[in-house]
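Subset of chains shown; positions unchanged.
Labels run A and B following the written order; every chain starts at residue 1.
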Amino acid sequence: MRPLLKTIRSTPLLWLLVFVPILFLTEHLRAASGTLLFVLSVLAIIPLAGLLSTATESVAERTGDTIGGLLNATLGNLTELVIAFAALSAGEYMLVKASIAGAIVTNILFMLGASFLLGGLKHHTQNFNAASARLQAGLLFLATTALLVPTAVAHGVAADAPVLQDLSLALALLMIAIYALGLYFSLVTHREFFGSATHEEEAQAEAHEQWSLPLALGTLAGVTVLVALVSEIFVASVQEAALSFGMNSAFVGFVVVALVGAAAEMASAFSGARKNRLDLSVGIALGSATQIALFVAPVLVIVSHFVGPAPMSLVLWPGAVLMILFATLTAALISNSGRSAWFIGVLTLGVYFTFAVALYLLPPR
Amino acid sequence: MRPLLKTIRSTPLLWLLVFVPILFLTEHLRAASGTLLFVLSVLAIIPLAGLLSTATESVAERTGDTIGGLLNATLGNLTELVIAFAALSAGEYMLVKASIAGAIVTNILFMLGASFLLGGLKHHTQNFNAASARLQAGLLFLATTALLVPTAVAHGVAADAPVLQDLSLALALLMIAIYALGLYFSLVTHREFFGSATHEEEAQAEAHEQWSLPLALGTLAGVTVLVALVSEIFVASVQEAALSFGMNSAFVGFVVVALVGAAAEMASAFSGARKNRLDLSVGIALGSATQIALFVAPVLVIVSHFVGPAPMSLVLWPGAVLMILFATLTAALISNSGRSAWFIGVLTLGVYFTFAVALYLLPPR
């Protein structure tokens, strides 16, 4: 346990862990409004997400490069997955979909843009592995297609038509298969093109003390349970909070939930950019977006056939598909040159804020 | 005749020629259902298409590089043109349009993707002429624009409004003019950038014995007549077959007809990729798509003013334009680097299967 406590002591973000017991106490005493519960659960999720990714990386480190990469690639967005599970079993499909779409857009535009900006303010120009970024952009392009098609088909078909559920299931299986092949490609057959392994290890060595495997696995299990409990409160309180803050639910799902879920990864991405390790930042931002689009979303579709009131489809609302499409095009345009400067970050953030402003001002519906 | 027989004997694909007389006999005896006629006509078209492209290449070889390139560029998709003619004179405009759109998408996504995959499974990485691929992507982008515009205008206008026919005719003339200028550019003024001539000749030398010009021309004429006759049966039987296989007509036109029409070219493209001559594969796949979009489709629009019940417009249904747009964007993203590996093929095929699955599951309408 000592390395765990040491990590917590040395990482200010993790001090927010104090809000986890406060949240559970407040909820138990029924002492607070939904709005306060929402704020507390946001404050509690952020450090838990941080702990989760530290634990995942610790396990990954101990198991060799390939298995480690695989673990990172499947558990890296465990927070998002657990939050979405909570929303799924509550039947809040709109929130699930908004948070998936929001996570993709936030990771691409906000995390990547802010990394470029923060890195560029310190370093005149920065380089990153264009081959790796291009692969991620390609995967995102495929994911965009797979999200666009059911939405386009849904136009003129009843919202719960069986064809949409069959199509969503078939595409979900296709996406997971291609995601798996992509991992095989970048971790096994063509790993020499995606040389971020060394960087990552170094970054991890700095980020935390060496944890033993039992400690890492125990933390992973324990924190996952905590995140699940907190997420349940979060999902239950989010609608009331949105109303009282005057935000519509699209903004909450797309912007607030997405930023909360990605807080821990952002800390790593930004610190990487400041240390002129832009490969790390690009890898986290685009890798996370890819993982959510091609792994988390399909898993949720498949799981919804067993959990929740009815199967969930991949049908989004057209605006969400448009935002994902433009985020993907931005990633494709930016990743081409493999070079960055601060203004590239401004441009990317500009696209993000255009969407965020529109969502904020949108009439609630 | 001996070289012709020799070619047939040494090419297993051409053994399917036996289905040509079987088809005519079956049709004459009225012994079979539409579904059987459909299957037989598919089996008969494939080897005829192969023979047609061998004959075209033979003539092209004998007439020097420039004329040869021109011949290849105009007669290379003779099969598709003849099938479409048959559908056009039968007034089956939906089938014509679906097969045009399907041929573009199939050539870009399936033929190119499968070439990348098959080549990549044998060779670790492969290079191709990026300048040439980029020109094709640019032409496809223009064609996409020209197909998008009438479809966008048609929204809110009667389907047979004269404005759509005028617009389609004007755009058809514009596209043919630009296609001709593109040939002049790549075959005459800037041919040094598009160095695939040598490759092609070698490939042809392997593919078949030297044919004399009269034999090649005779084969070209005779086989074209046969394809026309077979196409007529094919078009007449396709609807009945679709019903009995439980496929909707969009899937038949988009997937089945397109794969049948391109079978012979695919054989060449795949064999090129396996022999690490990816330039050949990219040239055939993107070149074919370009030719159909900028030459075959406009010719059909112009011809429809003289043949068939009424002029055909370039108006497609929105989903078809979307698929062509995404196929073109895929081609643009992929062709940028001039380098390929097996997973690029998987990604490209992934986009194709996303569309194919959606079309297959779509409710018939």
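A few remarks follow.
Note that in this section a contact is a pair of C-beta atoms (placed from the backbone, for glycine too) under 8 Å apart; a residue touches a chain by one contact, two chains touch by 3 or more.
This is a predicted model, so every value here is computed, not measured.
Here 2 copies are displayed; the structure file describes the full homo-oligomeric complex as 3 copies.
By definition in this document, only the chains that are shown with their structure count from here on.
Centre to centre, using the average C-alpha position, chain A and chain B are separated by 41 Å. Looking at the complex, you find that chain B touches chain A at residues 124-125, 318-319, 322, 326, 329-330, 333-334, 336-337, 341-344, 346-347, 350-351, 353-355, 357-358, 361-363. Listing the residues of chain A that touch chain B in their complex gives 131, 134-135, 137-139, 141-142, 145-146, 148-150, 152-153, 157, 161, 163, 166-167, 170-171, 174, 178, 181-182, 185, 189-190, 332, 336.
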